[in-house]
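Once you've had a glance at the structure underneath, I'll fire off some questions.
Note that this is a trimmed complex: some chains were dropped, and none of the rest were shifted.
Every chain is named by a letter (A and B) in the order it is written, and numbering of its residues begins at 1.
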Amino acid sequence: MADKIRVTVWGENAHEKVTPETQELYPDGMHTYIAGFLSPNADFEVRTANLDEPEHGLTQDVLDNTDVLTWWGHIAHGQVADEVVQRVYDRVIGGMGLICLHSAHFSKIFTKLMGTSCVLKWREVAERETLWVTRPGHEILQGIEDFFIIPHTEMYGEHFDIPEPDETILISSFEGGEVFRSGCTWRRGAGKVFYFRPGHETYPVFYNEDVQKVITNAVRWACPVSTYTPICPNREMGWYLK
Amino acid sequence: MADKIRVTVWGENAHEKVTPETQELYPDGMHTYIAGFLSPNADFEVRTANLDEPEHGLTQDVLDNTDVLTWWGHIAHGQVADEVVQRVYDRVIGGMGLICLHSAHFSKIFTKLMGTSCVLKWREVAERETLWVTRPGHEILQGIEDFFIIPHTEMYGEHFDIPEPDETILISSFEGGEVFRSGCTWRRGAGKVFYFRPGHETYPVFYNEDVQKVITNAVRWACPVSTYTPICPNREMGWYLK
């Protein structure tokens, strides 16, 4: 492993072109903003990548030199090339950490790693979300109190069609009465996957300090300690005699 | 296994002596009421037991002839004899199903099986609870739609200090903004354990048809298919040659 955690912040960079609220909140792009609050961490080495770049900025070389990848997408999931998705998938199995944010629940890479539909309910009326800690002491929740509030945001509601998480660390309630498993972890191969619900494109959710704290912690949590190559070896008898 | 599912409904029978609302709702005791809605199921054979009976009605013989035990307790947890708790515990490990209702989260048997503190937040202002299905298709949720509502009840809120459930099948939201994992399953030894949040003593929660449906389904789900005796055998080499 490298000395620093090499983080690649990926964004689809699409709302940035068509949605005025997004442009106002994130004039340099959501990915740039996320990279911006991660960068001050002395143990991180942060770069961005986005859909418009060749190979969406996720060449084999970039991925080979990424410890943790964060993913934000929404209206352009379908434009992500399958071969790039496969490349990211292979790196997760091989150990790279993956943090899927908000509407990335429907990204090709997340649904491929989950093996489920990842559907959910939704509503967009700027309501209050309260995120409750369901696993105190978890590394991803360092510095987070019992709960935190996002005053105005989109609602996501259960049933969220995911495999039973390895750990459910945050559950949200919404003003309108819905609930949602907002912080969930899974291992896939040697890689750690974290889904984190906050992060809507037209509310200033990524400005929230607790949201930034959780993502920052998740980067450290997801950083691999070793690599893994999935192979199918044919083994001889008596191997233990050698 | 017997032809019918032998259900024992246990109640501490304490609020019934001191709490007017409980007396009014459940004049014959909560355990009698629960047994009453379970009994019409042709595949069930239902009896009750309570704290006041010798050995709290849970003699070795009763437990040996119980497939599924339901447990409700609140103000008298401390009066349950440790030796009875141990006997119930041994039967769960041996295969008996256990359904812990509402304030049974703090019963000696539940905390002993969980290995955690089982603390939670609470408030009693007759607020609305909505129970959301987080595992559609689960046997315990047969006949339950996407969600169901209990109009007036006590609130329980996270953090609920339990081990990561094997399955989280229901999550509640409350009018006041809290959330709670209201339907959780675990296996302990050969036994299946279900925790179900609804069931407060001063609101007519057990009158609710969806609540009755869940408990009825849970009895079928928790019924054992075989028995198990935890032993520590010393095995010889070459056993596979015999």
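FYI, contacts are C-beta pairs under 8 Å (C-beta built on N, C-alpha and C of every residue); 3 or more make two chains touch, one makes a residue touch a chain.
No experiment lies behind these values; they were computed from the predicted model shown.
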| item | value |
| --- | --- |
| Assembly size in copies, with 2 chains present | 4 |
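The rule we apply is simple: only the chains that are shown with their structure count from here on.
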| item | value |
| --- | --- |
| Separation of chain A from chain B, taking each centre as the mean of its C-alpha atoms, in whole Å | 37 |
| Chain A-facing residues of chain B, complex | 128, 130, 132-136, 146, 157-160, 164, 166-168, 171-175, 177-179, 181 |
